[in-house]
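Comments concern the structure below.
A single protein chain has been omitted; all remaining protein chains appear in their positions.
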Amino acid sequence: MLLSRRSKVLMRIGVGLTLAFIYIPLSIIFVYAFSTSRTLTWPPPGLTTEWFGKALDNPGARDAFLTSLQAGVAATAIALLLGTLAAMAVSRYRFFGRETISFLVILPIALPGIVTGVALNTTFTQVLGVELSLFTIVVGHATFCIVVVFNNVAARLRRLSTSFEEASADLGAGPLQTFRMVTLPNMRGALVAGALLAFGLSFDEIIVTTFTAGAGDQTLPIWIFTNFSRPNQLPIVNVVAVIVILLSVVPVYLAYRLTRDEGTVGPATTAA
Amino acid sequence: MGRRLADLFHGRPRLQVGSLLAGPVGWLVIGYLGSLAVLLVASFWTLGELSGEVQQDFTLDNYEQIITEPVYRSIAGRTVLIAALVTLTDILLALPLAFYMAKVATPRVRGMLVVAVLMPLWSAYLVKVYAWRAILSQDGALNWVLQPFGVEGPGYGNVAVWIVMSYIWLPYMVIPIYAGLDRLPNSLLSASEDLGARPGHTFRRVILPLIFPAIVAGSIFTFSLTLGDYIAPQLVSSTQFIGSVVYANITNNLPLAAAFATVPIMIMVVYLLIARRLGAFEHV
Partner (left out) sequence: MRADPRSARWAWLIVAGLSVLIVAFAVGCGSDDSTSTEASSDSAPTELGAGEGEVNLVAWAGYVEDGSTDPKVDWVSDFEKETGCKVNVKIGNTSDEMVQLMRTGQYDAVSASGDATLRLIDGGDAAPVNTDLIPNYADVFDSLKDQPFNTVDGVNYGVPHGRGANLLMWNPDAVKTAPDSWDVVFDPAKAGEQSGSVTAYDNPIYIADAAVYLMTHEPDLGITNPYELDDEQFNAAIDLLKQQREHIGEYWSDYTKQISAFANGDTTVGTTWQVIANLLEADGEKVETTLPVEGSTGWSDTWMVSSEAKNPNCAYLWLDHIISPQANADVAEWFGEAPSNQESCALTADKNHCDIYHAADEEYFDQIAYWTTPVADCGDDRGDVCKTYDEWVQGWTEVKG
């Protein structure tokens, strides 16, 4: 589309401002990670790298990081399984209630986190008598991660012609074989993208986790929450945040490349 | 074994669908909807006298309270209003950015911009809110910048919540709009131009209607995420949101908290039904 020179310039300015809006607060976090003050005063009185050393040493942060990893991997695995199953059913068959499935799947992520959290908490503690633990955290996370995998895989399957599968069946392969050798390889990109994004969603989640975590379980967001309340730990939290941001460039880029190649980009497909 | 299983499923599409859906639907219906049902049931309970323990006698008192007492109505109204404002703000911020990414930028720049927009999603939500808390405080970065102009920032309050929420949920709006614009064939835009339309006209008559479902898809996230949040309001304001009241009452008055929690549920279910009607589910 041919835009006038003036429009292009205006657009570039608008984009620049929006990007600045997005990144200035993040750069401020970066600056605070080096600040000598323990409270978030501005401008920072001095700069230091001591917090980086303390953060890497901090056992609480390390344990929380590990717990988040474990919860993320488990939740992603479950979400992969359930999301793929549902996506296959929805894109390959027509049946009563098909539209309801996509509604049902999006519900956990569309309803406010506090509702999901309180509902799960009440069910676990009052009805089932189950103690809150890593297991309950994973259950909570998997529930709202299903939609991420579902959307990616369903979008991919929509574009994947059924003729491959039919040809495979004509050649004598059973349904499981067809799935393993034809369908799965073609979905791989969507599966990996879905998994990466489900993991990201689980890694940063705080509200549902607060209600489904047991006393001693701390995922990284919970650790951040409790440590923001401790004067000496505040700068360490900023450092941890900076580290997480830097570490996240790789999976974000990967997710983008994978979904771009397969032509599926959407917020539940690319949202972390 | 595989062959026996295949024979079992062959020609029985309902069995195939059923076994595919058993897991996910079972999880979501029994696990998730079941929990919501428990919450709904809890909202009809009441509290014991001294211990404050939950008694399971059926009563409509909680609903009566949230409907009749004005403070709950005003809290709900305020939350919905801010959620709508945040959604509108994010749409306005996202449109130019998404358009640039989809239609104007070179492929290499586009890749960088997508990564640039997605990266903030991975920086912890809490850290971002605390950063804004610091920025908006009396001696914070915003006032420091505005001081030479003799102006003061908004400080804490509803405006602060609006700014912070718009900031945090922005990527959730950019991505679907970008995806929608990406799918829009350039030929349509050229055709519109050939027919004599100026860019503004093309935007209103061609682009906007076509990406409207994508905009609605993005709004699902910005609206619902703002509707249920209680952490950001607590950190950058003293105003109460729906989530704050639910959170405050969870310990002492679970039935009341549950009753008030049904308000965002109902709002979102209605919102989702409308969104689905508008075709947004294809663009989520």
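Chains: A and B, in written order; residue numbering restarts at 1 for each.
Rule of thumb we're sticking to: a residue touches a chain if its C-beta (ideal position, glycine included) is under 8 Å from a C-beta of that chain, and two chains touch if they have at least 3 such contacts.
Please read these numbers as outputs of a predicted model, since none were measured by experiment.
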So one chain is hidden, and I want to know which residue out of B:80, B:245 or B:280 touches that hidden chain in the complete assembly. B:245
Determine and list the subunit A residues touching the chain excluded from the picture. 38-41, 92-97, 125-129, 131-132, 162, 214-216, 226, 228-234
Contacts of subunit B with the missing chain: which residues? 13-14, 17-18, 25, 29-30, 33-34, 37-38, 41, 47, 49-56, 65, 69, 71-72, 74-75, 137-140, 155-156, 234-235, 238-240, 245, 248-253, 256
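We take it that only the chains that are shown with their structure count from here on.
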In the complex, the residues of subunit A that touch subunit B are 1-4, 7-8, 11-12, 14-15, 18-19, 21-23, 25-26, 28-29, 32, 40-43, 81-83, 85-86, 88-89, 93, 95, 99, 101-116, 118-120, 122-123, 126-127, 139, 142-143, 146-147, 150-151, 174-177, 200, 203-204, 206-207, 220-221, 224-225, 228, 237-238, 241, 244-245, 248-249, 251-253, 255-256, 260, 265-272
Over in the complex, which subunit B residues touch subunit A? Could you list them? 2-3, 5-6, 9-10, 13-14, 16-17, 20-21, 23-25, 27-29, 31-36, 38-39, 42, 54, 93-94, 96-97, 99-100, 103-104, 111, 114-128, 130-135, 137, 139-141, 144, 167, 170-173, 175-176, 178-179, 182, 186, 189-190, 193, 199, 202, 217-218, 220-221, 224-225, 227-231, 242-243, 246-247, 250, 254, 257-258, 261, 264-265, 268, 271-272, 276, 281, 283-284
